[in-house]
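If you scroll down you'll find the structure; I have some questions about it.
Left out: one protein chain. Kept in place: all the others.
Naming follows writing order (A and B), and every chain is counted from residue 1.
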Amino acid sequence: MLPVLWGVSLIVFTAIRLVPGDVIMAKMQGEFSAKPEQLERMRAELGLDVPGYVQYFRWIGGVVRGDFGVSMNTFRPVLSEIISRVPITAELAIISLLFAIVIAIPIGVASAVYQDTWIDYAGRLLAMLTLSVPSFVIASALILFPSIWWGYFPPMGLAPLTSRPLENLQQVLPATVALGAILAGQVMRLTRSSVLEVLRSDFVRTARAKGLSGLAVISGHVLRASLIPVVTLIGSDFGRLLGGTVVIETIFAFPGMGLLTLTSIQLRDYTQLQGNVLFIAAVFVLFNLLVDLLYGVLDPRIRYS
Amino acid sequence: MRSSEAQGPLTRRSFLRGMLVLGAGASAALIQACGPQAPAPPAGGGQAPAGAQSGAAVVLTSTPRTVPATQAPAAAPTAAPAAGAAPQPTAAARPVAAAGNRPPLVRQQDPGPPKRGGILETSLGKDPETLEVMQSVNGPLRITSSLVYRRLVQFRGTDYYDIDVEPDMADSWTVAPDGKSMTFKLHQGIKWHNVPPVNGREFTSDDVAWTVDYYKTKSKEYAWLWDWVTKVETPDKYTVVFHMDKPNAEALLNMAVDNNAILPREVFEQYGNFRSKMIGTGPYIWKNWEPGVKVELVKNPDYWEVSELDGKPLPYLDGITGYIMPDYATRLAAYRSGKISGHRWGFQPARNDVEGLVKGMQGQQRWDGVHFLSGGGFVLNISKKPLDDLRVRRAMSLALNRDAIIADVQQGAAQWGGFISASFTKFAWPEDKLKGLEFLKYNPDQARQLVKDAGAEGATVIIDLHPDTTPGTKILVEMAQQMWKAIGLNPTIDPTDVPASYAKRQSGDFMVFGNGVGFSSASIDAATRQLFHSEGQRNYTRNKDAEFDKLAEAQATEMDQEKRKQIVDQIQQKIYDNMWTIPHYDAIDTLINQPWAKNWGFHWQLGWAHSERIWVDK
Partner (left out) sequence: MSVRTATLTDAGTMPAVTPRRSRQGFLWQLQRRPLGMLAFIIVLGVILVAVLADLISPQDPYRIFTGQTRAAPGVVAANGVPFLLGADESGRDILSRIIYGARVSLWVGVLSVAIGTLGGTVVGVVSGFRSGKLDLVLQRLMDSAQAIPSLVLALLLMAVLGSSLTNVILAIGIVQIPYTNRVVRSAVLSLKQETYVESARAIGCSDFWIMSRHILPNVVAPIIVIGTSGLGGAILTEAYLSFLGLGAPPPIPSWGGMVSTARTYMLTNPQLLLAPAVALSITVLAWNLAGDALRDILDPRLRNR
């Protein structure tokens, strides 16, 4: 795990420094009435006056000790910024995933059980549809059309989930529908193929031959099998999930990790971006370990490699 | 390895082969047939938005603070010194005296008697990113600070363009005959916000002295606001004297600029910076900033100004909340559903959207004919071929069909612009004069000939374009690109983002800027000397013209209004002759407010005019 994270740190550190412009440029936006010496002072204050490798070692040295530095833009600690934003993105992701699961798994199971009938086709078409439309189109439509038709606009900002949950859920609704729709498509397809596999498998046929009713067969093995792709989705598509939230958070102006990452790139906030990406990568790696563990629980046929 | 056994042309293996071939063939066909088509040569050239309008006339003595006449029907605003009020509410349309090419501002609602209480909700185009207004040029931050802090003097703001200066925290001032010192008498009884660590103590001349010193030594971006002051004296608690080397035509303008806040030393002494708190002497106290979400301000109960309408202390409002909404479409939707009362930075809805909003909603207040602070124009880097050839630059200007651009980009809501925006009403040339300039006319044939003469056919011109708050800029650049392609150049559009764009301006690694240059101050000095002087901080065009330098330096110290205007006219002539930037249009925008937001004016110089006098009536 550590070498992967080290690789990530190198990649993001060099990449963002290759992009033209730095945080001074972003802040100043060209209102350059400041004199060059003044700009140099700003750079020195941010630690940008030393060579690249020195900057890297300073930063990575801090990270190893748990100090991710301060944002070059707001001067607030990077880690505290991340920690305050992760719950929002996590909430978005979790609710979207729940929404997707609730819709997609039944459709996926039905699609598999009634394979090649119109139910199957309709289900697959629906799934494909949601996978083919960009999430920002769905999201924009969800904001704009209610505002025209009903004069309805979701309450702005984001109330804290802990203190005002109802308001929070109302604000988050269009976003989670948009994200959830996209996830639903993927979950449905995965569920369908996983269930298909199980249905064809020997032990299901044996169970049938033994005379177990269809429903019993389905609920027992099939449902467990259908959870596997969901776990896979979380594990391997986690990265895509996080990327998806970038767009959604931009449209709805939710202060989550995705938006923070995007604005750090736009503002050339090196420390914040490095911290963000490193954090996300660490979570990603941990999640995959978790997923591997879950497999063992869900499907005893699968052995550890 | 398994041997393949063809079973006719449609076996899986042969299909696979065929598919690969098809794929390769399709790719080859596509590659050959279509490859990335080079778009038409990018239109290059930005006009330097020169703000010809420098600050208000230099007033040798202060004008007395006048009481805002919120109910009085306004006469031509330049004639009626309705001090400090937000643009006067009148029942009838109030045509502005046509000063130069200033279009009339129309206000359509009489606000009625003031109501107390309520919160004004607005949107901010982006996150303020910090609380240190003196270290940042962020628009929403400056607007916030104009509500929380006060200055020594403020813009009179009888209408949108009025940048004559009137007292704010200073009651009066005098300027020495030799122009080298200014004495200010401060208003007595002003208190800082009652927030620790300042805790509501009285504002005195020491605060001014400390602030000036802070700006000069510690503000990197805004030191220029006070650089011209050599010494500050505080003979008593309510008197400040500024000494300077030479007269400064824009001294008062600098002092009135929205983010030239007077700062409390306690905050700096306790925190070492101004990032954690915003404490000022203004009508609203900064309460909270949720990054990415909103900024909240509440009423200052100890504010020193009193309402002339109901005799009680200002402000009327209980508070102001700014929701951070970077997405244009989302802002429109929020406005449409009544979530926000209006927008004061970076909103400018496109003309069609304005008409759509106003048509579909009741009682909207609108101001037509507004010119914003930034100028229009394509900035050129004349050190790069082929832009170093005057013929090419002139050709690029001749190639632009400005009427078509105005029609398509702004739906007619614009006029021909000079590099000095029409918003500088005292200095900008009127539209007729601009239309008469030889090289601003639309003449593509002449342009083609010039390009040929200069041997620049097929020359690459790269236009940089970064995402703007207005959707029209992209259309403008696309049109310019097509028009420059039509005269024989090879223009391409290069999208960047803001920091890359400004890095390129600094390093000179650009040819044309599609977005133009922004301004943070209504300063003619910034528009001319800073932009075009060979040593100017913003000499992006990289020109070196000694004669021009002399003119630019002269306007900076000329205290006589008339003489200064003449110098600036010469400056403009020089710029048009040399075409260092290519002007296009000056947008005429329309600003709209919800019906319940009363007396809410706005001012060209970014801040809200007399924000303490706004009220909501729901």
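FYI, contacts are C-beta pairs under 8 Å (C-beta built on N, C-alpha and C of every residue); 3 or more make two chains touch, one makes a residue touch a chain.
Predicted model only: the values in this text are computed from it and were never measured.
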Of B:A329, B:M361 or B:L437, which sits in contact with the chain we cannot see? B:A329
Out of A:M72, A:L227 or A:V246, which is the one that touches the chain we can't see? A:V246
With respect to the chain omitted from the figure, which of B:A249, B:A428 or B:M479 is a touching residue? B:M479
When the complex is taken as a whole, what residues of subunit B touch the one chain not shown? 1-2, 5, 7-8, 10-13, 15-16, 19-20, 23, 26-27, 29-30, 33-37, 39-40, 328-329, 332-333, 336, 350, 352-353, 356, 401, 404, 407-408, 411, 465, 467, 471, 474-475, 477-479, 481-482, 492-497, 500
On subunit A, what residues meet the omitted chain? 3-8, 10-12, 15-16, 18-19, 116, 121, 124-125, 128-129, 131-134, 136-137, 140-141, 144, 148, 186, 189-190, 192-194, 197, 200, 229, 232, 235-236, 239-240, 242-244, 246-247, 250, 261-262, 265, 277, 280-281, 284-285, 288, 291-292, 295, 302, 304-305
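Simple rule for what comes next: only the chains that are shown with their structure count from here on.
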Euclidean distance of C-alpha centroids - subunit A vs subunit B, Å: 37
The answer for subunit B against subunit A in the complex is residues 127, 129-130, 135-138, 220-224, 273, 275, 290-294, 323-327, 329-330, 333-334, 336-339, 496-506, 509, 517-520, 526, 530, 537-538
Counting only contacts in the complex, subunit A reaches subunit B at residues 19-23, 25-35, 38-39, 41-42, 73-75, 140, 143-144, 147-148, 151-153, 156-158, 250-255, 259-260, 263, 266-268
